[in-house]
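Only one protein chain is missing from this complex, and each of the others stays in its spot.
The block that comes next holds chain A.
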Amino acid sequence: MIELYNRFDIATEFQAMAEHVLTAAKAKGATAAELDIDKSMGLSVEVRMGQVDKLQYHRDQGINLTVFFGHRKGYASTGDFSPQALADTLEAACRIARYTSEDDFNGLADAERMATEFPKLDLYHPWELNADMAIDMALQTEAVAREHDARITNSEGAGVDSYAGMSLYANSHGFMGVSHSTRHSLSCSVVAQDGESMQRDYWYSVSRVPGLLESADSVGAEAAQRTVRRLNARSLSTREAPVLFVPQMARGLVGQLVSAIMGGAQYRKASFLLNSIGQQAFPDFVQLREDPLIRQALGSRSYDAEGVATQARDIVKDGIIQGYFLGSYSARKLGMSSTGSASGVTNLLLADTGISFPDLLAQMGTGLMVTELIGNGVNGITGDYSRGAVGYWVENGMIVHPVEEVTIAGNLKDMFKGIVAIGDDVDERGSIRTGSILIDKMTIAGQ
């Protein structure tokens, strides 16, 4: 079973270690310091073609230490927790700080923003799982997928992963927080062949709670269905058409918004949504909310990497951008306040427009439903977007044939404004939760 045994004892030990390092930093002349200490373990099993492929045990630990000498800062890290290694790491961080520049915006987050409440987020659920059980579960998943259709001729395997970890963050404001979490997943990827056409696709389930994972049968069957339906895909002639991003791809679009309104992109003026608070970037029916305190959710946390309390807030309201994602550095640069985003976003929820997936297809009528994107053709500064796409051609609301070897292109500003509807087929895996997104038109390039 993957569990951090004696995790409360370990936490106590880490607290002592953190206090010691913070005191030692002060003795070295640091005006402030912060550190995090992480420890985790994991088991991952992969099977392929009915037999075990890999059995891996993971065990990681690390300390990340930042020291401030006034407004100069140094950073060092180590995986070795011996007293000598801790002393060396502190020494290295101090050495680095001698050479970095004075930067008025540097420093710990403001003391008054430190989290003081630690709601029970219920993120720690170790799995009563040993290697044999994990192997059986993966074998069952793959067997279901391989037996699903005669055209499934090969497999990239099925896997079970279980992870348990804890982390402590402390700084010289006197803040100290400890969090424990688990994460488990089940995945499957198979290959189908029909004549010359060979295709691969996959499915997975992930949760902090083992009992909430999808069953082996359902993950296997979904992986198989998704693979088979891609066979005999064709390209399209170059055209303009509406594009429907299924939830797994729609998540990426929300991710592009996140990147554009991150504090770093804003103060560097490296965003296609510069100074966008108060701007209408989406149609007025678009609502995006950040909620850090959802119990058992993958993105939940009550404080960020600087100890700042997180809180629920609107990111987009009636299509208008309400706020950025700021850590203390970018907040000071912009003359704003930290939003508790030093570790990135927590849980983002895009509200649907009350339409089912089949109705979305019908609303699109004729266009491209995108199920996979490849390549990195997104320019975050200009918003120019051009990526390879895989999916299905839809006519009169019905899927006609699979599509591959096309690109879809546009500009994210137009794409965001061009959102027509958001489906209620919400994918709850991951920290961005969204249904399918329909966009009025993009350029599709093909044969």
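Note that a residue touches a chain if its C-beta (ideal position, glycine included) is under 8 Å from a C-beta of that chain, and two chains touch if they have at least 3 such contacts; residues count from 1.
Simple rule for what comes next: contacts and distances are computed from a predicted model.
Between the listed names "Acyl-CoA dehydrogenase", "Metalloprotease TldD", "Carbohydrate ABC transporter membrane protein 2 (CUT1 family)" or "Maltose/maltodextrin transport system permease protein", the UniProt record for the complex's undisplayed chain reads "Metalloprotease TldD".
Of the candidate positions A:11, A:33, A:76 or A:361, contact with the hidden chain is made by A:76.
Checked against the full complex, the candidates A:185, A:322 or A:386 give a single residue touching the omitted chain, namely A:386. The chain not shown here is touched by just one of A:15, A:31 or A:154, and that residue is A:154.
The missing chain, though absent from the display, is touched by one residue of A:87, A:131 or A:206; that residue is A:131. Mapped onto chain A, contacts with the missing chain fall at residues 48, 51-61, 73-80, 85, 88-89, 92-93, 95-103, 131, 154, 156, 191, 198-200, 230, 233, 235, 238-240, 268-270, 374-377, 379, 381-382, 384-388, 390, 404-411, 443-447.
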